[in-house]
Structure formats: C-alpha cells, structure tokens
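All protein chains but one are shown at their positions in the complex.
For reference, chains read A, B, C and D in written order, and residue numbers begin at 1 within each chain.
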Amino acid sequence: MSAVLTVKDLGISFGSNHVLKSINFELNENEVLGVIGPNGAGKTVMLNILTGILKPTKGTISFQGKEISHEGVTERCRGGIGRTFQVPRPFEQMTVFENIMVGGVFGAGMSEAEAKQKALEVADVIKLDDKLDLFAGKLGLLDRKRLEIGRALATEPKILLLDEVGGGLTESEVGLIINLVKEIKSQGVSVIWIEHIIRTMLEGTDRVMLLADGVDVITGAPLDVMNSSEVKKVYMGGGDDE
Amino acid sequence: MSLLEVKDIDVHYGDFLALRDVSLNVEPGTIVSLIGANGAGKSTIMNTICGLNKPSKGEIIFDGQNISGKKPHQIAKAGLSMAPEGSHCFESMTVQDNLLMGAYMAKGPERMERLEGVYKLFPILKEKAKQQSTYLSGGQRQMLAIGRGIMTQPKILLCDEISLGLAPVVINDIYDKLKEIAATGLTMLIVEQNVTRSLQASDYAYVVLEGKIVMEGKSSELNEDEVNDAYFGINSFA
Amino acid sequence: GSSSSSSSTNEGGSSSSSGDTITVGVVYPQTGALAAFGAGTEEMYGYAVDEINEAGGIEVDGTTKKIQLVYADSESDPTKASEAANNLIKSKNVDIMLTAKTADTTVPVAAACERAGVLCLSVDTPDEAWATSDYQYSYHAGFNTENELNSFKDAWDAAGISGGKVGVMHATDTEGQTMINAISEFCEANGYEAVDPGAYNSGDTDYTSIINSLKAEGCDAVVGVMLTSDFGTFYSQLKSSGYMPKVTTVAKATLFKEDVDAAGADGLADGLCSEVWWTTSHPYVSSITGETCEELGAKWMELTGDEYAPATCGYDYANVEILYNVLKNAGSLNLDKLTAACDELSVDTVIGKVDFNEQHYSVQPLVTGQWIYNDDGSWTQEIIANTQVPDCPTTAELKVTK
Amino acid sequence: MKKSKLIVLIVILVVLFAVIPAAGSPNLLNILTLMCLYLAMSQMWNLLGGYAGMLSLGMQAFIGIGGYTLTILSVRYGMNIFLSIIIGAVICALFGLAVSPAIFKMSGVYFAIGTWIVAEALNVFFSNWKFVDYAKDWSINTVFGMNGKQLYITALIMAVLATFVVFFLLRTKIGLALMAIRDSASAAETMGVEIYKTKLKCYVIACFMMGLIGGAQYMQTAYINPSTGFSINWTIAMTFAVIIGGLGTMEGPIVGSILYVIITQIMYNYPGMSNIVLGIIAIVVIMIAPQGIMGTLYAKTGFQILSPRRSIPKRETAKE
Partner (left out) sequence: MAQCIITGILLGGLYSMIGIGMSLVFGIMKLTNLAHGDLMILGTYITLVITRALGCNLIISTIISVIVMCILGFVIQQFLVNKVMDKGEAPALLVTFGLSIFLSNLMLKIFSADNQAINNSLSVKNVVSTENVSISASYLTSFIIAVVIIVGLTLVMQKTNFGRSIRATSDDPMAAELMGVNTKTAFAAAMVICMGITAVAGTLVGSTFTFYPSSGTQYLIIAFGVVVIGGMGSLFGTLIGGIVLGVAQLLGGFVFGSGVQMLIAYIVLLVIQALRPNGLFATSAMRK
C-alpha cells in the first residue's frame, strides 16, 4: 500500500499555546484513518491545516507525492482534498441540489451540465435524492451532515476529511453514516475521520490514531488502539471500557 | 408535587406541527431524560419549556406558576435554566465572563463561589479563564455551556445534547458530577443521544417520536431494546 | 395655440399654451440648503405677473395673452433642478423658463432649456459661474467678480489699509476659482497685495492651516466668496486663533439677516462687509409700473410678513420685468423672435440697466454693505460705499474690526 | 417550456418599450427615460449588494467618473459622445480594478463604508484637480442636440443591457459561486470557489456598467460638478429602489425603480415632502415585507420571472 498523504513533524502554535507539537502520520491509498483525542487536542486544527485554512508553524504535508504546504484552500480542494465542517455550514439559501453542484463545478472543475449529473449521483450515495429541491437551511441535523459529505464528494476528492459527522446522531443514524463512509471508501477514496463515538472507530475505520498533548500518541489497528492503556488514560477515562 | 409540568402542548413552526399533545412531569431532585431520533422534537420541547417557542395549545406549569407564553428571561428569573443545543457561547467575552453571565441574577460574592464550583467540575475552563471563548474547541464550548447553566443555580437545569462532541472521558466525568449535583437537590431535564447512557444517568425517561411521547417510565424499568424500537419506529432506513 | 415656437423645439410640436395664456416655468430652491434664497419668490413673481395681467396682459402673435406661472422645486440640488426643469418643459409645456438663486439652480436649468429649445431667463447668479457655456437660448442678469471686488475695495480703502495684504478665502468651486484667478491682477492694479492661503473644500470643518497662513502673512484684510456654513465655521476659528484682520469682505455668505445670525454666536459676524445687490433705497423704478424700490420693498414686507426686504426682492421682480420687456419687444412666442428681442434688449429695471452682451449676460452694479450687531441682538446692514450706484445713499462709515 | 415563455415575455417587454416613444408624449418619454436609467443603476447595485454580498455605498464614484469622462472628452476634446461614454466605462472598470486590492480586504459594513470613502475621496480629488477645472460647474453642451427619443433609446439600451448582464452572469458559474459565497464563504472556499476572483469579476463588470450608465445619465442631466457627480444621492436612489423592490431578486430593481420614479414624479407637487415620504415608504416596506415587494412575493408564492435557480434534470437521464 502506498501513502496518498504524508504528514511530517507538523506543528502549530497560537501565541504561547502550542496546540500541535509534532504530528507524523501517513494515510494510505483506500484507507479510513480514524482520529480520536480529548477535547481541544487539536484535531479540528489539524484538519484546518491540511485544507489550508490555517498555516502551520512547522512541518511538511505531501499529497500524492507532492509537497502542498504552500498551496491555498481552493487549490488543495481542486487537487483532491475534500472536507466537512464540525458544525455543518450548508449554503442555506440554496437548494440541496445546488449545494452539491457547487462542489462539482468549482471543486472538480466540471461544466454545469456535468455537475448536475454528478449531483444526482452523489445525492443517491448520501440518500438525499428525495430532498434535492429543498433549501438546505431547512434540513435537519442528519441531513445537514449528509449534505456536508455530499458536497465534499462532489469535488471528486482523493481524500476526504470528516470532522465529527456522527456527532449528535443516534445509534442507528451512526450506523448509516458508517455504511456511507464504507461506500465512499469502496469508490477509491481515502478518509480521515475524526469522531468521539467509539463504535465508529471500531466498525468504520482501518486504523486509528490517538492525538493528545500535541503529538500522535499511538496509531494502529482500531481494536488495539482502543484497548491501549494510552487511550484508556487520556481519552476513555479510568480503566473502565465500553 | 411536580416541579415542572407540561400539559398537552402543541407547537407549530409555521404550518408544521412539531409537537402534538406532549405532556411530561419532572419531580424535584430527579434527572429526567428525553430520548428520540433526530428531528423527533426533543429540542423543540426544551425550547418551548424555556420560552423560546410558544405553544399553540396547552400549558406549562413550573414551580406552581403558569409559565407558558412568558419570555425566556422571565422564565430564567423564575429559576429555570437551559444549556442550549450547539453551546451558544458569548464569543467576544472571556471564558470567565461567560460563566459570570450565568450568575447574572446572583449577588456578587455568591458568583465567585459558584465559579469555583464550575472550575472544579471543568478544570480546563479555569486554565482558559481569561481567553476569549471563540478560540475554544468544540468540546470545550460544550463544557462552557453546561458550566454556565450550572452557574445560574436554577431550580431546574435543562441540557440539550449534553454530551455532543465530548470525549468519553469527559462524558463519564460529567455524568458522575451531575449525579453529585443532583444529590444536592438540583433537578434536571436532559437530552442524550446514547440510550444506554441516558437510561443509566436518569431516574425517569420519555421517548419522543415524531413530535409525540410514545413511551415513558422509570429508567431502571425501561428495556433498552424496547426503547430503541420505540424511537426508531418508522425512522429506520437500512 | 402658438405653434410658432415649436419650429425650433427639438421635441417637435408640443408647445401649447392653451388659448390665451403664456405658460412660464419657474425653477427655484423651495427646499434644501438654498431655501433661504427661495423665500418670498412666489409672492414677488406672482405680484409682478399680476401687475402685467391686470394691465391686460401682453400681445403675442396677434392675440393678447395673460401670463401663467408654474413653479418647480430644485431641492437645492443641481441634478434635481435639471429634472425639475425637464419636468416643467415636458409635462407643463412651458413657453419660457425663469430661474434664479445661485449657479446650482441656474446652470442646470439653463442646460435643460438649451436641450429643449426653450428661452431661459435668469438673474442673481455671478455671471462667470453662469456663463461657462456657449448658450443659445439662455440669458442672464447678474454681477461679475470685477464688480464684486470693486465693492470690496471700497471697504478696504475705507479701512485705511491701502497697499496692505489681502488674504483670499476661496473654495474649489466655480465662484472661488473665478475669484482667485481675478484677484492678483485686481490687487496689483489697485495697489494691494493678494495672499493665497490655498483653496478649501466647501463643507470642511477645520481651517487651521489656512488661518495659520493668513496669520503668518499678517493680512490686513480678508476677501472671499464663501457659503454661509463655511464662513461661520471659518470665522469662529479665525476669532479663536487670536488674530483678526481689520476688515473682512465676503461675498455670498451673508446676504440675509438669517445668515449673519447663523454665522456665529453673540454677533460673531459683527463688522463683516458684503456686497449688496439691491436695497430699497436704490434709485431705480419698475419698467412695468414705475414703482420705486421703496414701494417694492414695502410690498414684499406686506406679502411675506418679513421685517425687511432682502436683495432677492428686487432681483425677483426684475426677472419678471425682463420677461415682460422681452415678450413685449418680441411680440411673439417664436423662439427666434424671442432671442432676437433678448439680444436687442436695453431697459432700465429695478436692478439697473439690463443689456445682454455677446455672451448673453448683463452686468448689474453693486454697493458695499457692513453688518452691524446691535445691542439688542438685532442686525443692521449699513451701506458704507456706493461707488457703483452713486444715487444710492450711504448710511454709515466703515467700522474697523478688532 | 419555461425558457420559451421567458423569451416571449422579454420580447414583448422590449417591443413595448421600443414602441412607446412613437406613441407617447414627451412627458411620458421623459419619465420612462428616468425609469430606465434608475433601473439600470439599481440592477448593478443589486448585483453587488444582493447577490455578491458587496453592499456598496460608493456606486456614485462610477456615475461621477462616467459623467466626467463624457464631459471632458466631448466638451473639451470634441470626441463623439458615445465613444466618450464607452471610454468612461473602461476608465471605471480600470479604476475599480485599481482600488480593488484595498477595498476587497474589507467586508460587510467595512466594505460599504470603504467604497463610500473612495467616492468621497474622488469628490475632493476632482474638486482640487486642475485638469477638470476644479469644482467648476460644467454644462455638457455637446449633448444639447440629443432629443427625448434618442435619450430614451440610450436609457432603454442601458436598462436592457444591465438586466441581461445580471441575468447571464447569474446563469454562469459566477452566479453559482456568488450564491455559495453569500451563504458561507468558508465552506465555499473549501469547495474550490475562488472568492476573490469571483467577487472581482462582478465588481469590475458592475464598475464598467455603472460608468456606462453614468455617461447615459449625464446625457440627460447635461450638467456636472464634483459634488453632484459624486453625490451619495445616486446610491440612495439605487438603494431605495432595490429595497422596496427586493434585494437579491432580479425583478426587484425593475419594480423598485419604476415605483421610485412614479413616487418622485407625484411628489413634485409637494415640495419638500418627497424625501420624507420616500423615507417613510422605505421604513414601512421593510417593516412589513423585509425582503421587498418581489422578495416577499417570491417567499409567499414562489413567483419569479428571471430565476437564477438551477433546475434539476429528469431522473431517467441521470440513471442511464
């Protein structure tokens, strides 16, 4: 397996707050990498760095063998990095259909006609095909999260960065999201998935990484990581397991 | 006598009927939880109780007083406080000022006492006391919102999506602490997505499905699978 | 109808004085910053026109017609003035347009009339400000910078500062530019030295750097053409700077008593000199009825309830006088005949002889006034020099400011 | 189909407006000219304020530049008036491009104020600029020869052009990007939307059109000085028309400017009341219909003639 994304010694500080000290990891082709960590560990910050919204203070990011640290947000998106936001940010006054189209037209550089077809395909994947003409502002939480994913998919990403897409969903809905991610993976997309729900880590990911104290503490097979003492100590609390 | 009594309320969003004939009771000193799928109407119930929505039918009695139709700040003054869904921090203010806002209705020295209490519950907030709340992470905001709710020292505290975005360690912590606080007499109405945890933490539970209460009972007596069936009902996709 | 005038209207045939009236449009500022100029306008124009109508009207194109006035508000805004003029021309089908009260009104109205091919008669704007274009159908009676400066020079002479330095307050607008362009030559010719402290923009709130220059140069007199608001702000800052010229002569700012009052607190503008276009003591008579200026002034006070008749009284009346004489001489509403009558016009009016030159304007004389703040808080405008209208009596000697 | 209906409607409108000058009185013609000019301006203002999220209080800058270019080139240098206004429009576009690095750093109110300050600065600059004879009052005597019909046709062309520019812009990618940026700039950016470039394109196009319209406006006014050319009143009129018509709708500026001209025409008979009444109307409209007449109509009934919405293609074709 070859790495699509290689992160080396990534660090960022806000003033004297060294949020990320040194992050190192690889994301392999066609892999779902789960990321867990205590609140405020810097998971969202890391995602913001990968998409170019924040500038790191140090470190390198190479995507498909190319160093991309200097690239801007839109450039990276077009290059194949898609993402969702922890708090969904749909284009509220546009329809679901148009929301997805935006991804196709600008992220994947399609013509409008192509983007329309793409939007229909994506809508099937994210199960929003019956709500295409609704204004996105009217969607409920689950649908907003789905739309977040759908828009990112429409940009035809090589890697997809998910930030707590399962947060606030019920058990069964989490199951739906896990299936959705599996389907996305099956289309050849690699995924980084931040989530606080243990089940998603165990069922939905290929490897899990624990982020704490600004470093990647441990990375490995989901079950191993979740049962590791490090995770128990900083993340699960006590020794009692789920 | 119940501390909070919701009697047969209907709530509309425009033409959409979000709640139908919802009734519930909260006894003093207990923790009551609402369980339901996304869009079932849990937040709507919470918001209606604290005055953000107006019921089109029915009434809400709090502490012997009819509060339906009152403004949120009047209801807050009566001793009912809520940590809303999506945390809603005062972005431009420091973490400490955010918490102090919770004690808006309290006297000076008392405020500081409560503040210490909250800091004990969420040490990270003390660390960040002088920082602006905009820079908090998702989970830290959630803690701030709960802390702020506790600062009001209400007769009853409503928490919507109490564990959203929190690391398991923090969630366990919160539930432990909530039990402690409840033991001192605080009454709570919470919304929690995780059924297991919800039933563990509460004394009594209501299951909401499409704007109606479809099941209720003592948490210890409710069967988890039945609850699951009740609120998935029609709502399963797979 | 008077189809004759339509021959030269671009719009093609819509002239329409129905039957026996001649429709005359009047655009002036009823509201807005220039509204003070517009006060009493309708009373005075109406009065003069009534005199004509009561005497039987005017014979044009073979029938005797009465004059009917239709008014429109310029809102003190040039763009609105132009729209108002268009509106009168298009919807009221006016035969002739009258306008007055500053370049902000007369220039755009004249432009609209030129475009539509309607005769436009205007008064009371400085000639240079008005005459920036080659007009075909517009004629104007006012005064020019040279007259203005001459009337001011009388004040300087009276202050005994011959050969002294004169600071020039000028905005970037047409009138300010005209003054600064003319002043050096004028001063040189009359033995004064002009000091240019730089232009200001109308509406500026602070004059520190200008006042500093005036102070540094030690000017004996200040001359300028300023808006009332600009003047008031400038003058109070001048006073608080601890420096004061012996005499200040400012055009435009203090034509009315309300203006001097507004210029500043507690008689701030006491001793200020200004040009005076017209007074009730002017030795002229109406070419319509032979009334004296004194009588016109009394009429003004009766009609408006004002306590005094300002210069606009005479100029308003004069505008109708010009209209009357042009119509009478032309005997027609045909535009060519009307312009020919204007070109040949030479008539004594209440503002002196009106005789349009090649550039379609006629220069009227001015006298020099000084505002005196009385102990009871009222204002008197004394006439301190009358070189241009010797028969208009002076009322006081110049008072030097300290 | 929908599209053909639209085309028929537009053709009818254009023909109607084109026929009126033959039949109508000069007064009607004058009113229609004003309507067309205000319509064109407010259409452009709406493109920026309503669609691109660039609420500007400085559009008068371009009216002024357009007017002045017409004046200087035609009056002083004897250039053809139409060529002059086109050059004016080009200058406006260049000027817009030149100031964009500075004002595009600002957003929201800061942008609104920044653009106003630019216009005010231009006012002061022109007042102190020898080349335009400082703040001299210019009579634009080169346009005296134009009659009502010619003015009307020019204005009509402006109105139609402005409407079509907005319509086609919104039908292109730019329209999609604008809507996305308006709703969430950060999300749009991560979808690959180039915010700066998109906004800049709109801005420069609007500047160009405003310059053109400014020139056409001054063919009508035939008089200019800095304080009228760069007067905030231009923007007030546009804003008013868009507010009562409906911000962010394509029909809004049309309805709004027609109403604006009608109201001002009626108010000619009540000196000094015109703006008081306009102010009250603006307040009342916002209180009862915050989205303006067309915006509210759309929200209530879905009525829209010129829609920037993307239609969803039929399923069958999608799944083949």
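Observations, loosely collected:
Definition applied: contacts are C-beta pairs under 8 Å (C-beta built on N, C-alpha and C of every residue); 3 or more make two chains touch, one makes a residue touch a chain.
Small disclaimer: the values here were computed from a predicted structure and weren't measured.
One chain is not depicted; across the entire complex it touches B, C, D. For the options B:Ala18, B:Ala76, B:Leu166 or B:Ala182, the residue in contact with the chain missing from this view is B:Ala76. Touching the omitted chain from chain C are residues 31-36, 76, 172, 197-201, 203-210, 212, 228-229, 231-233, 236-237, 239-242, 258-259, 262-266, 268.
Residues of chain D in contact with the chain left out of this view: 55, 101-103, 105-107, 109-110, 112-114, 116-118, 120-121, 124-125, 127-128, 232, 236, 239-240, 243, 247, 272-276, 278-283, 286-287, 290. Residues of chain B in contact with the chain left out of this view: 50-52, 71-74, 76-77, 81-82, 84, 88-93, 97-98, 100-102, 104-105, 132, 134, 148, 152.
The rule is simple: only the chains that are shown with their structure count from here on.
With centres computed from Cα atoms alone, the innermost chain of the structure is D.
Here A-B and C-D are compared, and the pair linked by more C-beta contacts is C-D.
Computed from the mean C-alpha positions, the centre of chain B lies at a distance of 50 Å from the centre of chain D. Centre-to-centre spacing of chain C and chain D amounts to 37 Å, using the average Cα coordinate of each chain. In whole angstrom, the spacing between the mean C-alpha positions of chain B and chain C is 76.
Looking at the complex, you find that chain C touches chain D at residues 10-12, 14, 30-31, 72-73, 75, 77-79, 82-84, 86-87, 89-91, 103-104, 107-108, 110-112, 114-115, 129, 132-134, 171-174, 176-177, 199, 201-202.
Chain A contributes residues 51, 53, 73-74, 77-78, 82-83, 85, 89-95, 97-99, 101-103, 105-109, 112, 116-117, 120-121, 132-133, 136, 151-152, 155 to its touches with chain D in the complex. On chain D, the positions that touch chain C within their shared complex are 25-27, 29-30, 34, 124, 127-128, 133-141, 143-148, 220-223, 225-228, 231, 233, 265, 268, 271-272, 274.
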